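Below you will find the structure I want to go over with you.
Excluded from the complex is one protein chain; the other protein chains are retained at their positions.
Our next item is subunit A:
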C-alpha cells in the first residue's frame, strides 16, 4: 500500500448531499440518498404521528414523508418551487424527508468534520453528526439513522 492510499484509508473522503432548511445548510450521506423528487401532493395519514406529513406514491410504492422542519424543531414554512422530497434509506427503511431545497453534492474529508457541541438535552441534538466549513459557510451533518428512535422507526414501518 503506497503512502497516499494509506492516508486515504486513514482519512476517507465522504460525499454528502446538501439541502437547506430555514436558511441553514445540512448534509446527509450520499450513500443513503436514493433520489430527489420535486414536491408533489402528500396524502395525510389519519392517526399518524405528528412528525409524519403523509405518504406519496413512488412508482407504485408507498413512501412515508417525514416533516423535517418539525423534527429539527423549526417553524413550518410554505411550499415553494424549490421544495424537494429527498428519498433516503435509513434504519433499513425507505422514507422521504421534506426540505426547502437541495443544493449539491460535496466531498468532505473525515478530518474536516468537527464534532458538534454535546450540551443539549433535546432528543433532536443527537442526530447532528458534526459540522464542517464548506464554501464559506457552515454545513451541519445529519445522522439520518438517529433522526428517529427505534420505536419511531418501528412506528413508521407500520404506517
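Quick notes
As a working rule, contacts are C-beta pairs under 8 Å (C-beta built on N, C-alpha and C of every residue); 3 or more make two chains touch, one makes a residue touch a chain; residues count from 1.
Just so we're on the same page, contacts and distances are computed from a predicted model.
Candidate names were "NADH-quinone oxidoreductase subunit H", "Purine-binding chemotaxis protein CheW", "Phosphate transport system permease protein PstA" or "Membrane protein", and the UniProt protein name of the unshown chain is "Purine-binding chemotaxis protein CheW".
Contact with the chain that does not appear here is found for just one residue of A:24, A:91 or A:143, A:24. Counting the whole complex, the residues of subunit A in touch with the unshown chain are 24, 72-74, 114, 116-128, 131, 133, 136-138, 140.
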